[in-house]
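On to chain A.
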Amino acid sequence: MSVLSVNNLSVSYQDKNIISNLNLEVQHGEIVALFGASGGGKSTILKAIAGLLEQVTGKVKIGEQQVLSAKINLPAEKRHTGLIFQDYALFPHLTVAENVAFGLQKLSRDERVQKVTEMLALIKMADYAQHYPHQLSGGQQQRIAIVRALACQPTILLFDEAFSNIDPKLRFELITDIRNLLKSQKISALFVTHNQDEAFAFCDRIAVVNQGRIEQVDTPAQLFNAPATQYIAEFLGEGLWLQSRIKSANVLATPFGEADYLGKQCLSEFIGKTGLIYLRPHQFTLAADANSKLQVHNERFIGECYESLLQWQQQSIKVKTPTSFLHQTVSLNINTQITKVFFE
Partner candidate 1 sequence: MKILSFLLLAVVTLPSFAKDDTVNIYSFRQAFLIEPILQQFTEQTGIKTKVVFAEKGLIERIKREGKYSPADVVLTSNFSKLLQLSDENLTQAFNHADINANIPAHFRDQNGHWVALTKRIRNIYAAKTRVASPFTLSYEDLAKPEFKGKICTRSGKHPYNLGLVASMIAHHGEAQTKTWLLAVKENLARKPQGNDRAQVKAISEGLCDVSLGNSYYFGKMITDPAQKAWADSVHIIYPNQQNRGAHVNVSGAAVAKHAPNKQNAIKLIAFLASEQAQQAYSSLNFEYPVNPQVKPADLVASWGEFKEDTLPLTKVAENRSAALKLIDGVKFDL
Partner candidate 2 sequence: MSSVSQTNVQQQTGKSLVASLFSACKQLKKIHVSTLLLALILAAPLISISIEAFAPNSDTFAHIQQTVLADYVINTCLLALGVSILVISIGVPLAWLIAICDFRFKGFFQWALVLPLAMPAYIVAYTYTDLFDYAGPIQTNLRNWFGWQSATDYYFFDIRSLPGAIIVLALVLYPYVYLMVRAGFLEQQANLTHVARTMGYSPTKCFFKVSVPVARNAIIASTALVLMESIADFATVKYFAVSTLTTAIYDTWLGYYDLAAAAKLSIIMVAGIFILLYFERLQNGKKQTHNDAKLSAQKLVYQLNKKQSFAAFCFCSLILLVSFVAPLIILADYAIDYFSQAWNDKLLQFTLNSLIIAALTAIIAIVFSLLLNFSLRIKPNKLHKSSLKVASSGYAIPGTVMAIGVLIPLAFLDNQINALAESLNLSAPGLLLSGSFIAIVLAHSIRFIAIANKGIEASYSKVSPSLDMVAKTMGQTSFNIFRKVHFALIRKSVLVAGLLIFVESMKELPAALLLRPFDYQTLPTYVFQYASTEQLEIAALGAIIIVVVGLIPLIVINRSIEKN
C-alpha cells in the first residue's frame, strides 16, 4: 500500500519550470531518499508535496487522501505531513515541551501533556522539557523536531537535509536512532539529501534526482552496483570510465585485462561491441612490477588504506591499496566482477 503517490508533478516558479512530470511512490513504512546534487530541485519536490508552494500541478495522494489534482489543492495544514529541516526549525520562543505540543492544539490539556511526555520518552529527553531550543545541542534539537512532527501523527514525514547540520561523529548514531524509531512506529518518510552516506544509512530506497527529474529509484545496493545512468554512476562516487569490448556474455576485455561480467542485463546481443564500464578505486588492485610503465606518483594515507594516484593515457587513476606504492612502478588489475555496461 502506498502512503505517498506522486503523478506528473510539475512545479514552476516565476514562470520557469523547475520540476516537470515527476512520479514517485512511497510504500507504507518505507523510508525513501530523494538524493541528488544541491540545487537539483529536491527540496522543491518536498515542499510541493507538503503544499507549501504555489504553481504546482499534477496529482499527489497522501495516504487515502487526494491532496492535489486538477480540482483539489489542499493547503499545507490539511495534508497531514510532518516536516523536518536542516535548521531544526524549532520555535525559539517556546520550550521543548511547548514545541512538541505545538501541533496538538485539538487535544485536551491532559492528553497534550501525556502525549508530550510520551514523545520525549521516545527519544529519552524527558528531562529537557522546560529547556529552550538554544540550550540544546544540534542532535538534541533535531530529535525534538522529529518527535514534534511525530506527535501530530502525520501520514508521512518529510526530511529536508535533516542531518547535515549534525556533527559527523554523532550523525550516524542519530540516523540509526531515528531509523529505528521510524521503523518501530511504522512511519513512512521521504528524505531529501545530497549526502550519499546519509541516504544509504537512512533509507530503504533511493530516488536519484537530476535537474528536476528522477533518474532511478532503487535500493542502495542496486543503485551503487548497477546505476541506471552514467550520471548516477559518477554521482555515487568517483571512478574511471573504461572502454571495454564484450568478448562473450560474461567476459569483458578491458585495457587492464579481462574481467567477468555478472550484471542483470544480458550481453549476448552486444558481443563484439564496445561499451563503457565504470570502475571505482576499490575495484582495482596494484602489484609491484618493475617492467610496467605505470608509476604511482602520489599517494594519500586515509587510515584504513592508501589512495594511490597513477597517470594513464592522460587520465588519472585512483586506486585503494593496503600498502604504500609511492614512486614504484606497478601493474594494475581489476579485482571485481563488472555489474553494469553502458552503451552509447
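Assume contacts are C-beta pairs under 8 Å (C-beta built on N, C-alpha and C of every residue); 3 or more make two chains touch, one makes a residue touch a chain; residues count from 1.
Candidates were picked such that all candidates are chains of the complex that A comes from, given by their letters.
These figures come from a predicted structure and were not determined experimentally.
All listed chains 1 or 2 share the complex with chain A, though the touching one is 2.
Interface residues of chain A facing candidate 2 in the complex, by the touch rule stated above, are 47, 50-52, 54, 75-83, 85-87, 89, 91-94, 102-103, 105-106, 132-134, 145, 148-149, 152, 154, 158, 160.
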